[in-house]
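Only one protein chain is missing from this complex, and each of the others stays in its spot.
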Amino acid sequence: MNVFAAPHLLPVDWFALGAVMALSAGLLVLLLLELLPARPGSSRGAIVSLLTLAAAGASVFRARGAARSLFGGMFVHDGFTVFFTLLFLSIAALAVLWSWDYVKRTRINQAEYYALLLSSTLGMILMAASNDLITIFLGLELMSLALYVMVGFRRSQLESNEAALKYFLLGAFASGFLLYGIALLYGATGTTNLTRMAAFVADSPLGANPLLVIGGLLLLVGLAFKVSAVPFHMWTPDAYEGAPTTVTAFMSAGAKAAGFAALLRVVLHALAGVHAHWGTLLSVIAVLTMTVGNVSALLQVNLKRMLAYSSIAHAGYVLVAVVAGGPQGASAALFYLAVYSVMNLGAFGVLTLLGRGHDERVNVSDLNGLGFRHPLLGIALTLFMLSLGGIPPTAGFMGKVYLFGVALRAGLVPLVIIGVLNSVVSVFYYLRVTVALYMDEPKSEPTQVNWAAPAVVALLASLALTLWWGVAAHDLLMQAQRSVVGLL
Amino acid sequence: MIPLSWSLTLSAVLFGIGIIGVLVRRNALVIFMSIELMLNAANLVFVAFSRALDSVDGQVFVFFVMTVAAAEVAVGLAIIVNLFRLRETVFVDEINLLKG
Amino acid sequence: MTPFLFLGFAALLVASALMVVIHRNPVTSALFLVLAFCSLAGIYLLLGAEFVGMVQIIVYAGAIMVLFLFVIMYLNLSHDVESGVQIAMRRALGWVIGALVVAEGLLLAGRRWFPGPDAHPIAPLHPGNTQAVGEALYTRYLFPFEITSILLLVAMVGVIVIGRGRGAAAPPAAPPPDLTRGGGS
Amino acid sequence: MTLPLLWIVPALPLAAVALNLLLGDRLGRRGTAWLACGAVGAAFLFALRAVVTLASLPESARVLVENAYTWMRVGEFRADVSFMLDPLSAVMVLVVTGVGFLIHVYSTGYMAHDASFRRFFLYLNLFMFAMLTLVLADNFLLMFVGWEGVGLCSYLLIGFWYERPAAGEAGKKAFVVNRIGDFGFLLGMFMLFAWCGSLNYERVFAAAPHVFPLGGAVITTATLLLFLGATGKSAQIPLYVWLPDAMEGPTPVSALIHAATMVTAGVYMLARCHVLFQLAPTTLEVVAVIGAATALFAATIGIAQNDIKRVLAYSTVSQLGYMFMACGVGAFTAGIFHLMTHAFFKALLFLGAGSVIHALSDEQDLRRMGGLSSRLPWTHATMLVATIAIAGIPPFAGFFSKDEILSAAFANGHPGVWLVGVVGAVITAFYMFRLYILCFRGPSRLSHEAEHHLHESPRSMIAPLVVLAALSIVGGWVGPPMQEGGHAFERWLRPVFASGAEAPHALPAGTEWALIAVSIVAAVAGIVVAFRLYLQKPESGTALQERFAPLQRMWLHKYWVDEFYDAIVVRPLAALAGWCWRFWDSVIVDGAVNGVGYTLEGVSALLRLFQTGFVGTYALFFALGVAALLLHFLRH
Partner (left out) sequence: MTFPWLTWLVFFPLIGAALVALLPATAHRAVRLWATVVALAELAFSLPLWWRLVPAQPGWQFEERHRWIPGLGASYHLGADGISALLVLLTTVLTAIAVIGAWTAVDKRPREFFALLLVLEAGMLGTFLSLDLLLFYVFWEAMLVPMYLLIGVWGGQRRVYAAVKFFLYTMAGSVLMLVAILWLYFLQRNATGIVTFDLDAFYRLPIAPATQMWLFLAFALAFAIKVPMFPFHTWLPDAHVEAPTAGSVILAAVLLKMGTYGFLRFAIPLFPNASHTAAPWVVTLAIIGILYGALVAMVQPDLKKLVAYSSVSHLGFCMLGLYAMNVQGFAGSLMQMLNHGVSTGALFLLVGVIYERRHTRAIADFGGLWKPLPVFASVFLVVMLSSIGLPGTNGFVGEFLVLLGAFRTNWAWAAWAASGVILSALYMLWMFQRVMFGPVTHAENEKLSDLSGRERLVFAPLLLLIVWMGVAPQPFLDRMTPALERTLELSQMRAVMSANVKPQALETAPADVEGAR
């Protein structure tokens, strides 16, 4: 055990690692608490998780300035990590708030639910923070396993279970590719550490080595699956629709962001040297992703499915930033991911209020007339939709402006034009929601809304951020730009 | 000594068989097995390279992969069992409630 | 003599892998999978990775496949009936595409390729491979090692959640699955 | 200069309009009548005063300008609201206010029982304002204001009895046809501004000789465009078609607008721009020919009409033709002279006709009149005077002006025009006396209740008739022929037309007398024939009609011109519009827009087919994706 004493092995900055440890601890606490019987309808699960997240956030925030590289460069604590850690923590926090009442309503047993939520958050953080393919892989698996279970959480329901099965099978399939890719990269570069890999790639005549190419390609495929980029997106609508709505909200924001975090680290950092050769490839994927996502969403009447497709499309937008590359590209991706997470969580969150008992399905027509009956809900949903569509003065607009601006600067004119036209197409189905909210009358009895204090808090929080980043984007912008400096 | 190319080719073939298995079978369990084949193909690559590069890391990776695989199998089988409970089938082409 | 052993194991591996994919009976597939794993373990040994070889046998062939078999038995699955034009078409497509991927990979790899540099001279493969692995595992790879622990924990929780018998989690009156309801309009 | 207060002349009717609007029905009929007539009367007095002031000036300096305010000024473009009085506008303003005043008075009687009495005088005063603006303007733009303003008022007054569908139709027709003319006027103005850099008369006329070469293409185009405007306003071929329909309006309106004042605006405009027109001989030719043609054409139609007012309408068109003929042959003075006399006797004719119609309780068909001479002595007498005047029997006013035109045409080398003019004179005399006879002489063909209600008009209507009759007799004496150095009227106008070289009648006295004789003979011939055919032996008249049945029918249907325009212009336009909307707009343009949407939805439906819900399919696409990516790198 002298190993642990060896100082050069563990130059651990405990605050830098704080998030990881806090989450692990919280996870254990949650599980252990199950030993004490809870009184019916208690919210201790939620409370504990919120405390955990708060603690994690606090510790990371405290060490936000520091730049550390732990465990021989496997876990790096830099601006990038901080940004994403805080993002994931807030996503999780919002998800908890949304779930607070939802899990009670749908009789999901809380301890496991929140435990899994925390662990998948942990997985995401690892994906963003790790500078080594292995840890990325482990983090991804951690996140995914937890999500598989959460998607299938309401196992007595056919949809939920089917969704879990599809997500799981395809996910495992994808991680097979991912792993093979890692293996080949390891072979080609002799290391799994991204920094060393970058160094190696930089000073070797590249594009030539098939191992590297295939490896990078398969790695890309694995991550593309997680961010649901076309043609690896087909699980998305089904999984999103079948999953409990809160889970959908959580994964639509978190898993995607985590996938992109890893993608950014790999593509823009480790394989920066090859990135140039991949421009066309990524562009094609980006275009396909945007277009397929938006166009498929046009005819959806099931809101969750529609939003699922829209999330695919948004992945496409972020991919444009990835194609643009460089620090600008990365910061644009960060900016957009933050914005997207907030507005998307908001949108899905509103759906959690609408689910009728056990019927997860929410059709657009279920919203008929809600806008005037529940003004807050109406305004919120409308603004989220506008933001997703990129209409000012909302965060979504600023995100698109920055993102497309960066892409334009990188000379990706056709890509940008396709992108903006796509956003027009998307507005068509986002508007359908507002049409239902304000312009249609309910045919049957109106959908009832299950208000709950935590949900309202979450709603207001997302709403505030969506608007604030829409009118005053400066701080977030600076944050995003500063966060990528360490990365590239 | 065994040339690296042999092991790589072998792993490639194994990986391919895995993919094919996933694509052609309709029994969720068998599909899952094929996925395990793919993982093993990856492992083979790791081992081969750890040999070629004269570094132990590759083997350590294999160890992690196995752990992950075990975890996946546990969860996956649980899901499949649950599926069978609900649907009395493990055939993936009899399951499409969610589509369109 | 090693090369011949390698080729033998390789042949066995490929054959049994193919059987896994081809054979109709899941049980048989599972057994062939065990065989495949064993032969793979053999190859590991030949590549000088004793520890991995052993773990391969113990974990995979031992634990994982047993779990598989157990499940198959538990669900007592008989032959898969695989007939009908649609299925046939999918099978054909599957073969073609799978083959395509492999072929492309091999073609691509057929070009001049080279492994990366020797990354860690500090951990030479001296006899006593297990020790080396162990050292690496508990020093450089301590962090991932810890993560795997959480990973396994999560897996356990997940299995409990999903595998737990119908009860607490189930709603008193779960609505009957309405199979006509698709996703779209 | 403030003293002569030009602007008050148009301002007075406008003020009346404003008061009329503000006070509304509180005024009562009496008040309204007083207000309207008073305003116009006052305007007449002020005009008179202004003219006196003008006359007091030395001949060379006979022009009064008065700038009210700047209307628009953008860059180098500037248009003022400013008025100008020179001998020409003096004539016009006196005619307008004078005749206008009489007609106002007449109307108080004529419209006495109409429901919307107030609205009538509102419009009438508004018209006076617009007409005076037109006449007094000192730049083209302001003239255009009056020009369109009178058009508007004529629209309103024609459609005054809006319950009659025909009235609304006629009003619209009048306005639109006039717009076609205005279109020309507008473009003409643009050309003048583009070349002369101003729209002010003085500047334009000063600059014109220098910028426009004599007979140059530009000036010809410009003047032709202006003339197009004139044809619209003054009902010349090809745009005369609105005037006959305009008879749907109340008769005083016909008298004021469609006989005495508005329709002569075109002639006034030509006279005003004579400098320009004399730079474009081609245009003058066109004017002369068009004028002559119109004179004859309209006259022939007049023969066959049975509606008393329509006959008068066509005679108006024809007389306007004479005026243009005059301008065309360069005898602007003669044109204005005839304008004035015509204002007198034609107004009188209309008012008389109005009196008849009034007496016969709105009967307008000549075939149901006759023998009224005894029953309506005053009307009969005055009408007779007017008829003789228009027929051109000396010493009545019409003779002098018409004769001057004809001799000028002959003198200035347009014998063809002259001939047409003479023929026209015969026909004019003929149909005018036809009208007179059918109306006043012969047996009564009145319907019974018309007979019953028959009564001479009130004093308020008779008085103006008498005044006008007087004018129709003496009006021409200001311009007797054979004067040394031109007659009084000519001398009065000389400051205006001096600039343009007015062709002097360099005719030997003998020719002069001969021409006079010819025109008198022509007139008498027409009258005699009329008497023979319609009074002494009507049967021969009918016989004649049988002989020339086709001709008769052609005239009765006005040469089918309306039908022709309908087929050539109106229907195609309507068809085009319908096509633009139903096919082009709805199907093509909007179709394209919606098409995009439909296409996208189609693609969407297609994409959803791939989302089968089977894991197998998804895995297949997944693998395909991988294959595609590998292929991409295999390619290089």
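As written, the chains take the letters A, B, C and D, and residue 1 is the first residue of each chain.
As a working rule, a residue touches a chain if its C-beta (ideal position, glycine included) is under 8 Å from a C-beta of that chain, and two chains touch if they have at least 3 such contacts.
Note that the structure is a prediction, hence the values are computed from the model and not measured.
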Ask   = Of the chains that are displayed, which are in contact with the missing one across the whole complex?
value = A, D
Request  = From the listed residues D:P13, D:G41 or D:G149, report the one that touches the chain absent from this view.
outcome  = D:G149
Key: Selected from A:L32, A:L51, A:V420 or A:L460 as touching the chain missing from the view   = A:V420
Query = Taking the entire complex into account, which one of D:P58, D:P165 or D:P508 touches the absent chain?
reply = D:P165
Query = Can you name the residues of subunit A that touch the chain not displayed here?
reply = 326-328, 372, 386, 391-393, 397-398, 401-402, 404-405, 408-411, 413, 416-417, 420-421, 423-424, 427-428, 431, 434-435, 438-440, 472-474, 477-478, 481, 485, 488
Note = Those residues of subunit D that touch the unshown chain are 69-75, 77, 141, 144-145, 147-149, 152, 155, 159, 162-165, 167-169, 171-172, 175-176, 179-180, 182-183, 186-187, 190-191, 193-194, 573-574, 576-578, 580-581, 585, 589-590, 593
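Definition applied: only the chains that are shown with their structure count from here on.
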Query = Between chain pairs B-C and C-D, which one is joined by a greater number of C-beta pairs in contact?
reply = B-C
Request  = Find the geometric centre of each of subunit C and subunit D from their Cα atoms only, then give the gap between the two centres in Å, rounded to an integer.
outcome  = 101
Message = Please tell me the distance, in whole Å, between the geometric centres of subunit B and subunit D computed from their C-alpha atoms.
response = 98
Ask   = Among the residues of subunit A, which are close enough to touch at least two other chains?
value = 134, 138, 141, 145, 148-149, 152, 155-156, 158, 164-166, 169, 173, 177, 186-187, 190-191, 213-214, 237-238, 241, 299-300, 305
Note = Note: subunit C residues in touch with at least two other chains are 90, 93-94, 97-98, 101, 105, 108-109, 115-119, 141, 144, 148, 151, 154-155, 158, 162, 166, 177, 181-185
Ask   = Quick one: in the complex, what on subunit A touches subunit B?
value = 134, 137-138, 141, 145, 148-149, 152, 155-156, 158-159, 161-166, 168-169, 172-173, 175-177, 179-180, 182-184, 186-187, 190-192, 237-238, 241-242, 300, 305
Message = List the residues on subunit B that touch subunit C in their complex, please.
response = 1-2, 4, 6-10, 12-27, 29-30, 32-34, 36-37, 40, 43-44, 47-57, 59-60, 62-64, 66-75, 77-82, 84-86, 90-91, 93, 97-100
Query = How about subunit C: which of its residues touch subunit B in the complex?
reply = 2-3, 6, 10, 13-14, 17-18, 20-21, 26, 29-30, 33, 36-37, 40, 43-44, 46-49, 51-52, 55-56, 59-60, 63-64, 67-68, 71-72, 74-75, 77, 80, 82, 86-87, 90-91, 93-95, 97-99, 101-102, 105-106, 109, 115-120, 123-125, 129, 132-133, 136-137, 141, 144-145, 148, 151-152, 154-156, 158-159, 162-163, 166, 177, 179, 181-185
